[in-house]
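All remarks here apply to the structure that follows.
Entry: chain A
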Amino acid sequence: MEASKVRDELKAYIRTNLLHDPAYPLADDEPLITAGLMDSFSLAQIAVFIETSFGVNLPDNDLTVPNMDTLELIVARVMAGPSGA
Partner candidate 1 sequence: MTLTSWPFALFVAAALIVYYLIPRRFQNRWLLVASYVFYATWTWFFPVVLAVLTAATYTVGRGCRGSRRWLLAGIGLNLGCLALLKYAPPLLAASAPAGFLLPVGLSFQVLQAISYLVDVHRGQTAPDGNPWDFALYLAYFPKLLAGPIERARTFLPQLARPRVVDDAAVTRAFALIVIGLVRKVVIADGLSELVPAHAFDDPLRSEMSGLSLATTLLAFAFLLLNDFAGYTSLVRGVSLLFGIELSPNFQLPYLARNFTEFWNRWHITLSAWLRDYVYFPVSRVLLRRNPSARHLPNVIGPPMVAMLVSGLWHEASLHMLVWGALHGAYQAMERVRASRGPVVPPDKWSAARQARARLFVFALVTLTWLPFRTGLQSCALFLWGMAHSVAHPGLARVEYPVYLLIALALLIDWIQHRGRDELVFLRWPSAARIAALAAALLAIALASLGVAARTFVYQEF
Partner candidate 2 sequence: MNEPREGVALRLGRRPPRTLLCALATVAILLAAGEAAVRTDVVRRRLAGPSVGGSHQQISPKLEMLDDITRRKGAPDCIFLGSSMVVRGLDPARIRVVTAEQGGHPLECFNFGLFALNATGAGVIAEILAARYHPRLLVYGTSFRDYVPELGAPVHGPWTDYRTGRFSLAGALIDHSALYRHYLTYRDFGRVHYWADRKTRAEFDERVTPEGFWPRHETEKVDGRPREHIYKEMYRALAAFSMDSQERAGLQRVLGLRRRGTPLLVLEMPVPPTCITMLPRGDDDYRAFLRAVEGDAAREGVPFWTTTALDLVPANGWADFFHLNQEGAAVFSDWVGRRLADR
């Protein structure tokens, strides 16, 4: 599982399904939740997408703003695997 592939798929998913704007110029370090682009409840959708697309199960407690506020952070969390190590 390559980080760049994860990034590209996540970016596409977020732009289409959560921001409802496939052409949105989403930067890797752009705040998603704190900037109000999506709310913390959307993290459940991201978690299920990650689960089905990459086979990584993120516990509900990991779905927090500090862990998941930017694309960069989400990718890092996915690459760290289920245990977060």
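Picked so that all candidates are chains of the complex that A comes from, given by their letters.
Note that in this section a contact is a pair of C-beta atoms (placed from the backbone, for glycine too) under 8 Å apart; a residue touches a chain by one contact, two chains touch by 3 or more; residues count from 1.
All of these numbers come straight from a predicted model, not from anything done at the bench.
Here chain A is shown alone, and of the candidates 1 or 2 it touches 1 within this complex. Against candidate 1, the residues of chain A that register as touching in their complex are 17-21, 24, 35-41, 43-45, 47-49, 51-52, 59-61, 63, 83.
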